[in-house]
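Note that one protein chain of the assembly has been removed; the remaining protein chains are unaltered in position.
Here the chain labels run A, B and C in written order, and each chain numbers its own residues starting at 1.
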Amino acid sequence: MSASAVQPEPVLKVEGVSKRFGGVQAVSEVCFSFGAGQICGLIGPNGAGKTTLFNLVSGVYVPDAGVIRILGARTDGVPAHRIARLGVARTFQNPQLFDALTVRENVMVGLAQAAPPTLASSLLAFSRRRRREEEDRVAADRHLARVGLTTASDRMAKDLSFGEQRLLEVARALATRPRLLLLDEPASGLSQGEVAQLVALLRDLRADNLSIFLIEHDVSTVMNVADHVVVLNYGRKIAEGAPQGVRNDPAVIEAYLGSAGGAAPRVSTERAPTGRQMLSAEKLVSFRGELQVLREVSFDVIEGEVAGIVGPNGAGKSTLLGTVAGLYPLQAGHVRLGDKSTEGQPAERVVQLGISLVPERRGIFTGLSVRENLALGAYARYRGSQRQQIDADIENVFALFPRLRELASARAGSLSGGEQQMLAIGRGLMARPRLLMLDEPSLGIAPRLVAEIFRVLNTLKEGGTSILIVEQNARSVFEIANRVSVLVRGRIVMTGTPAELADDARVVEAYLGGRRPSSGSGMQAPPMPIEPAAPPSVQ
Amino acid sequence: MRPSTASRELLILVPVALALAALGVLGNTYMISMLVIAGIHVIVTAGLTLLLGFAGQISLAQAAFYALGAYGSMIGTVHLGLNPWLALVLTALGSGIVAYAIGVPTLRLHGHYLALATLGFGIIVNIVLVQETNITGGPTGAVGIPRLTLGVELTSDRQYFALVWFVTLALLLVCRVLVTGSSYGRVLRALQASEVATESIGIDVARYKVQVFVLCAVLASLGGSLYAHYLTVISPSEFGFDVSMEFLVMAVIGGLGSVWGALAGVLAVTAFLEILRTVAPMIAPNIPTSEYEVVAFGGLLVLTLLFFPDGFMGRWRRFAGALRLGAMGR
Amino acid sequence: MKKRKIVGCARMLLALGLMLVAGPAPVNAQAKEYRIGAVMELSGPFSSWGAPMRDAIQLAVDNINAAGGIKGVPLKLVVYDGRSKGTEAVLLAKRLVTQDKVVAIIGPGTSPTTMPVIPYVTEAGVPTLSMGSSDRIIEPANERRWLFRPPYGSRHNVEKLIEHFKATGIKKVGFLSVNNAYGDTGREEFEKAARPAGIEVVAWEKFGGTDNDVKPQLTKLRALAPQAIIVWSIPPAASIVQKNRAELAIDIPMYHDNGASLTPQFIELAAGAAEGAYGVVIKVDVLDELPANDPQKATLLKFRQQFESRFGMDVGGLYGEAYDCVLLIAKGLESAGDNKEKLRDAIERVKGFVGMAGIYTMSPTEHNGLSARDLVIGRVKNGKWTIVK
Partner (left out) sequence: MSEVVQFLLSGIAAGGIYALIAVGFVTVYNVLGIINFAQGEFAMFGALVAASLVARGVPLVAAIPLAIAVTAATGALTERAILRPAAGSSDVVRIIITIGVSIGLRGLALTVWSSKSYALPQFSGGEPVRILGAALALQNFWVLGVAAAIMIALYLLFERTYFGSALRACVMSPNASRLMGISPSVMSLFAYTMSAALGAMAGIVVTPISLATYDMGIMLGLKGFVAAVLGGLVSAPGAVVGGLLLGIIESFAAGFLSSGYRDAIAFALLLAVLGIRPTGLFARMAEQRRV
C-alpha cells in the first residue's frame, strides 16, 4: 500500500474472517482493509474463496469467526438490507435488474432507500407524492447520465445489452448514495470496449471519493483500475498491496498458473496416442442465459492422450465441458465420440455413450457415503446383478486412491476438498468411460493433494484412458498433457504441445494481462516468463 | 409517448365499466346476482393476485379473511348495532391486524412458511365459526344482516350490482395505480423481479411482503363484508378451505401481478361454469351432468396452467408484447 | 399493447355478456309442461344425501309423467348442483326462476344452504320445498310464507324419542352429535325438550363428520353411565359410531335419530355392528311389519317396488321424503295450475295427504305437515329395521 501521511479510518476492515461449508474451509482468517477513495480489488484463482468473502462482506453469509467493519460499524451477522443502509451498495455477477421496470425506474427504486415509500403515503398525499416523483425522476436521470445511459432511460431494463445492464446496476447502486460500492465481477461478459468504459467510470467515481471494493477474475482489469489488491488462494490471503507489486509476486503467479517445480510427473512418452480421434468438437456455440459463452470452439481428443484446455476464469471452460457432457444445450456445432454423434443427447445419455465428466466443484453426493458415491458412478452401465463387478471396480479406485479406502463408509460431505476431488475422479472412472473429462481438478485444493491427483491422472493415462482436462492451473496441465489449447473469452486462441506453450508469453498474458494498449504506463511490466519445468519426478 | 398511468388504466376501465353497465341494464336477476358475486370474488382474488405476484407467497387462508370480513360485519351490525359502513371499515382494519400478526413471523423466513401458517389459520377460523354458536350462529349460520344503505337501503340486486362493481373497479384502479404509478408500486415490482437485488438496495423486503399480505387480507375482508350485506345470511361452509383453493385457482388462472388478472380469472371461471351448465344439458339432456362440473373445473385448471403458466393475462401480455415488437420491426 | 389488452378484456366481457343474454334455449311460456326446479348438494361436504334426493324426485316426476302428468301436462325437472354452498344455492334459485321459469323449487337439501335462499324466494314469490332439518327454515311462519319443509325434522325425532324414553323409563342419557348444522339442530331441539320431560343429559359430546374414531367420546360417555346414548348424525358417521360401540363392547343402548335410517347405507356400512341399534325410522323401513290396515302400507309397497326395480337397491326413508316433495307440488298443481301464488296456497291447504314419509296436513302456521305419530322406534335385527313395540 502506498504510504500516506494521514491514514483515515478504513472504509472496509476485515479482521480474521473465516467461513466453512461442510468439510471445505472456504475462507480462513483473512485480514485486510482499505481506505476512503480507494479502489480495492480482490483476486485469486477460481475456488480461492473470493465469492464467499464477497458474500460475507455484503451480508449474504455470516462469518464463522472474525469481524467485519464497514465505515466503522460492525456488519458481520447484520442483514443485507441494513448493511445497505450504512451506505453500501452492490452489483451482481449476473445483473439482477428489475426486468419489468424501465431503466429510469430501476434507478428510482434505488432512490427509494433514503425514504422507503409506505403504503399509506402512496395511497394518500397525492400532491406530495407527485412532487417527489418529479424530484426522483431528475435525480435518476442524473445517475443515468453519469454511467452514460441517458438515451436508454425509457427502455425496459430487460431489453438492454449485457454491458448496459452492468452499467445500469452501477447507476442503481449510485442512487442509494453509497460511500462504499461492492462490485461482483463487474467485467465478466463484457467486451473489451465495454470494459474500458467501465474502468473509466470506476476511476471517475473514485475521483468523487467513492470507495470501491470489487472481485474480479479478469486480473488485468483489476491491475488496471485498483489502488490496492488483495489476493486469495485456498481461502487465505497470499498477497496484498499495490498492483505492481502483487503482479510480480511469485506466489501470485504460482497461484494462477500453478507450481512450476511441483511434484507432478513429466509427460510419459512410453505410450503414444494411437492417432485415432476419440472426441471431435466442431464450432461449438453455447449460451448461458443471454450471454454467449462459446464462440465456435473446435478441438479434438486423440485416443489415449491427455488433452488440456487452459484459460483464465470466465473463459468458458466449464461451459465447454458441460456442453459436451449434455448438461447445457448446444446451440450450434457438432460433437462426436468415436463415430457416434452425441450432440443433443441429455447428460444421462451421454454418460452411457462413454463420456464421463468430473464436474467443477466436484458435485459429490454429500449425504451419501464414499462407497455409495463410487457405486453410483457405475449407474449408467448398471444392468442388475453386477454388484460384484461394481465392487471390483470400487477396489480399483481404492487402489488408485488409498485414502478413499480408509474413508469408505464416511459421509462424503465430511471429506476435505482434496479427498472430495479424489472421490469425484474415482466416481467418474466407475462409469468405465472411453473419455474422462475433468473440470478444474485442482480447484481449491492444497498443492500436495493436487500433486497426488495429477499422479493418478498420469497413471490413468498410462493405462490408456483418454482424458480431457480443463484447468486454470496451466502449469499442472503442462506437466501431463500431450496437447494443450488456450481458451480465452469463448475462443481457442492457440494450441500446441506443453513445451511450445510453456515458453509462450501470451499464456501469462491471457491470465494476468499485460501489454494492453489502453493500459496506463505503470501497467506495462514485461510479461512474466514461465520458469522452465523441473525434471520429472518419475514414480 | 407513454400516457400517464391513470389514463392508461382508464382505457381498460371504461370499456369494462360500459360492458358491465350494459349487462346491468339488460341482464335478468340471475345474471345480475351472478355478477355481483363475481364482483365480490374479484376483490378477494385481487388480493391474492398481488400477494402471489409481488411477494411470491401463497396464502391458503383467503377464504378465512373473507370470513372475517363477513362475520365482522355481521357481528358489528347484528350484535353491536353499528352502522354497516363503520362495521365494514373496522372489520377491514381488524383483518389487517390479524394478517400482520401472521405475516411478521412467517414472512421474515425464506420459503413458503406463509402457506403453511395460513393453511392452519384458515381451517382454525372455520372451526371457530362452527363452534362459537352464540356469536356466529354456528354451522347453520347467522341471519338478518342488514342491507347496506347509501341514503336509501340498497334492496334490489341492480342497486347492489352497481355498488359492488363500483367498489370493485375503484379498488382495482387504486391497486393498479398503486402498483404501476407510485414509488411504492415500483418497490413491489422490484421485489417481484429480484428479491436479493431489492434487499441490496437497502429495502427491507420482509416489511413489504408483510404489507402486501395485509393488503391481500384487507381486500378479502372488504369482499366478505360486501358479501354478508348482500346475502344477509352467512354460514361457515361458504368460507371453507375449498373456497380458499378456489380463490387461489382463479388468481392463477387469471395471471399474477396485475389485478386485472383477478378480473380475467374470476370472469373466466364464472363463464366456464355457466357455459357448462348451459351447454351440458343440450348435449346430454337425459344424463344428470352436474357431477361432471367438478371434473371439468379441475381439468380447466390443469389445462390452463399447462398451456398458460402465467395465466390468461400473462399470456395476453406476452402476445401483446410480441405484436408490439413486430410493429417496431424488430 | 394496452389497446390490445383492452380489446381482449372487452372481447371476454362481450362473450360472457352474449352468453348470459342468450341464456339457455328460450323458454316458451306456453309450453305444455310444468317446470320444477331442484337445487341439490351433489358435491361438497353435504353431498352424501344429494344424489339420493335427486334420484327420488326424478323417479317421482317420471312416475307422474308415465301416469299422464298433471291433467295431461307433463312435469319437467331441472336439477342443479348447489355444491353445498349457500351462495351457489341462491344463484341457482335465481337461475331456476328467471331463466328456467320453474313454478316451484325443491331444495336446497340442508339448513345452511337453505337459509340464504329464503330472502330471494320470498321476494320472488316461489313456493320452495326445502329438505333441511331445521325449523328455522319455516319459522316464524308469517315471514316464511313461501317456504315449506316437508321432511321430518329434529323436532319430530326429539318428540318421538322422548315419548319412547318416558314409556321405557329412561331418565338419564348421553348425547353425541355430529359437528355440523344437522347435529347442532338436533342438539338444540333435544336441549329444549329434555328438561320439561324430566330427562337428564349427562354429557353433550360432538364428533366430526369425517372422523373415523369416536371411541374417546364413547368412553367418556360410558364412564358417566347413562341409560341410553343418543347419536345425532347420518351415515357414514352413524355407522362408524355403531362400529366403535361394538369394539368397546358398550352395552348401553344407542338411539339414532332418523338420519341414520334414511338410507340403507347405515346397516350396510356398519357391517354387523348395527345389530341392536335403536333408531327413529320412517314406516317404509319397517314396511313388512306394518299392519295391513296402516293407511300408508299400500302406497309404500308400490313405491318400494318401483324404486327397487328402477335403482336395483333397497329403499330408504330419505327417498320417500324427497319423493313426497314432488307429490306435494303435483297435488298443488292439480288445483292451482302454474300460478305460483295459487300453487303456494294449494300446498298450504293440503290435508291428510298420504305420502311416502307420512301423512301431511299443512296450514298457514304449519309448513312441515308431518307429525311424530307417523314415526316408529325401530331396532336393527338381522340386518333389518324392526318395530320396537
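Everything below uses one rule, namely that a contact is a pair of C-beta atoms (placed from the backbone, for glycine too) under 8 Å apart; a residue touches a chain by one contact, two chains touch by 3 or more.
Computed from a predicted structure; not experimentally measured.
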**Q.** Selected residue (touches chain absent from view) among C:86, C:108, C:150 or C:236
**A.** C:236
Q. In the full complex, which residues of subunit C touch the absent chain?
A. 42-45, 47-51, 179, 205-208, 210-213, 215-217, 219-220, 222-223, 235-236, 239-240, 243, 247-249, 265, 268-269, 271
Q: Can you list, in ascending order, the subunit A residues touching the missing chain?
A: 325-327, 346-349, 351-352, 356-357, 359, 363-368, 372-373, 375-377, 379-382, 387, 413, 427, 431
Q) In terms of residues, what is the contact footprint of the unshown chain on subunit B? A) 52, 56, 58, 105-106, 109, 111-113, 115-117, 119-121, 123-124, 127-128, 130-131, 241-242, 245, 248-249, 252, 291-299, 301-302, 305-306, 309
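By our rule, only the chains that are shown with their structure count from here on.
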**Q.** Identity of the most central chain, Cα criterion
**A.** B
Q: For subunit B and subunit C, let me know how many angstrom lie between their CA-based centres, rounded off.
A: 34
Q.
Between subunit A and subunit B, what distance separates the C-alpha centroids? Give it in angstrom.
A. 46
Q: Two or more other chains in contact with one residue: find those residues in subunit C.
A: none
Q. Touching two or more other chains, which residues of subunit A qualify?
A. none
Q: State the interface residues of subunit B toward subunit C in the complex, per the touch definition above.
A: 8, 11-12, 15-16, 19-20, 22-23, 26-31, 33-34, 37, 130, 133, 138-141, 143, 227, 231-238, 240, 242, 260, 263-264, 267-268, 270-271, 274-275, 277-278, 281-282, 288, 290-291, 293-294, 316-317, 319-321, 323-324
Q | Complex interface listing, subunit C residues touching subunit B | A | 1-6, 8-10, 12-17, 19-21, 23-25, 40, 42-46, 54, 58, 79-81, 83-87, 90-91, 94-95, 97-99, 111-113, 115-116, 118-119, 124, 134, 136, 179-181, 184-185
(Q) Taking the touch rule as given, give the residues of subunit A at its contact with subunit B in the complex, in rising order. (A) 58, 79-82, 84-85, 89-90, 92, 96-101, 105-106, 108-110, 112-113, 116-119, 121-123, 129, 132-133, 136, 154, 172-173, 176
